[in-house]
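Input: a single structure, listed below in structure tokens.
Shown here is a partial selection of chains from the complex, left in place.
A and B are the chain letters, set down in written order, and residue numbers restart from 1 in every chain.
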Amino acid sequence: MKVAVLGATGYAGCELVRLLCRHPDVEIEFASSESHAGKAFHLVNPQFYRAFEMELQPLSVSSIPESVELVFCALPHGRPAGLVPELLDAGKRVIDLSADFRLRDPALYDIWYDRTHPAPELLGKSIYGLPEINREAIAGAALIANPGCFPTSVLLALAPLARKRLVDWDSVVIDAKTGVSGAGRSPRRDLHFPESVENLKAYRVGGHQHTPEMEQLLSSLSGESVTIAFTPHLVPMARGIFCTIYLRLRGAFTRDQLHADYVKFYKSHPFVRVLPPLHFPETKMVRGSNYCDLGLGCDERTGRLVILSAIDNLVKGAAGQAVQNMNIMYGLPEERGLEQLPLC
Amino acid sequence: MKVAVLGATGYAGCELVRLLCRHPDVEIEFASSESHAGKAFHLVNPQFYRAFEMELQPLSVSSIPESVELVFCALPHGRPAGLVPELLDAGKRVIDLSADFRLRDPALYDIWYDRTHPAPELLGKSIYGLPEINREAIAGAALIANPGCFPTSVLLALAPLARKRLVDWDSVVIDAKTGVSGAGRSPRRDLHFPESVENLKAYRVGGHQHTPEMEQLLSSLSGESVTIAFTPHLVPMARGIFCTIYLRLRGAFTRDQLHADYVKFYKSHPFVRVLPPLHFPETKMVRGSNYCDLGLGCDERTGRLVILSAIDNLVKGAAGQAVQNMNIMYGLPEERGLEQLPLC
């Protein structure tokens, strides 16, 4: 199968190339980059010497070869909105890693992303590409909205409870921590090495744009109107997301029963690892892999459940999940090309 | 004034030496170390070449020179409990950096520290050394229980609200992040550099031993029986604590009014910096200094206040606060010897 990667030199794009290069059923036929068009990929990303040396192209739909069936969009938010209609018209299937097609409600998009959506009619047609929830719809989709990194980590942690309507939503507090690659590859003063190292800070307190995406799916899973508190933090590491989710359940529960529910919920999902009771995830244990590790903790004194969730933001939180979606779309085994174990 | 530092080669002990060496009114007359007794201090800690080259002594109360007025105990938890009575009998004043004299209730100590307190009669006599709350009592104290690093960060963030009885305590969630030096200087597999770097994890979920210390002071400040949810995380940096505190207030509030309350509360306290509205703390901005930076955020959608608090765990969270307590005990300016600006 032949694919294209648009935005191949950003972090998600590079990670897509890393995974697709070694995927036995796929060939990258086209790779674009606005900042590096005309250069060979490996000269911009020297880790790819000998492995992927394709010349980067400027981005234009017409120059994508006809043989390409599937297009991965790893472009900055806002760009795909204008581009995807054209791609679909050209008969391509699309996996978009940006936020442009994740929200159903164009009004929400306008508020949280501070611009008017140029193709609101597509919002109802895209499939939210979280395979553990939407596997069937993904299989037949023409347009996948690949979930954000934080939402992936949070939704996998909450889905089993949401489905069972066990959550007292008003009690939910989500404290998220991300490695710096989550902020993208463009140099920025506060992400300059000497500024980031030995530093930890919160950002977008009470207003991160991934919030509505989480609320949308949690509302849909639970059948309730969900509003959540979400605060992300920047941590001095390159990769990794760790979410600590505090909540109260409606009604009594035991840890063992909850654990059994989680194990059952994810039984047929190879990338979610529900850790044994009293074991908790760590970002390093999923680094470079498509795993999401979940741990269930109890704060018995205050009657709260504490769910801990760890992913690699660039893999399960972006490129790995996109490849997983591709596998499902094309009837391949879900783990194909994603067998790589964590690199500690 | 002549002082002794017991446990001078742990992180808190070293940091005490760093600060006391440059304090104009103090001379270190005695320094003990169990693991390095007999060696010169600077050969164990080469940053002190030429600055502090005293020979380390084994620990025995009788060998502390009579000229020593004040003893800093930077020993592992559990050790000072047996030692402090003897020190007080010998006429020394004591600032104890361990947890041994922080809790009023011996039963709580037994539960959280899993041992029986050997000197429970002293628990009622020690003063909890948080200068921003207990300045007057500290001035006359013979025994200071220097607060834990997490409690310092949390209590300074919550004290103004607790005093005014504004907090819906049942809503409080405290998500704490600490640099690795908070776990002490003894090598440990999970703190080995290659294991810690690029890793983030939670620990003691729902059961960290600093919890009762926070609840005790918050209960005392508010006149209510306070129970809080507290979860610490280990972050790949050497120094720094960052606490994110989520809570709901009783009754309406505006950010500006809250900000004004905080500014007023800390008006006469040189080390607490209440940042301007919309500015938030970062651990690097207090690194190496005795500052505690506070920021007030609002999550308007869920009606929560989000208080952010940053300190250097080894300075305001340990040695710096101890020196601040000493200054108060001896009538010195509170900032004496603590003027050092953050080192970014």
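Keep in mind that, in the parts below, a contact is a pair of C-beta atoms (placed from the backbone, for glycine too) under 8 Å apart; a residue touches a chain by one contact, two chains touch by 3 or more.
Since we're looking at a predicted model, the values are computed, not measured.
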item: Identical protein chains across the whole complex (2 displayed); value: 4
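The rule we apply is simple: only the chains that are shown with their structure count from here on.
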item: Chain A and chain B, separation of their C-alpha mean positions in angstrom; value: 39
item: Residue ranges of chain B touching chain A (in the complex, touch as defined); value: 170, 173, 175, 177, 179, 194-195, 197-203, 205-206, 211, 227-229, 231, 233, 235-240, 242, 244, 246, 280-284, 287, 297-302, 304, 306, 308, 310, 344
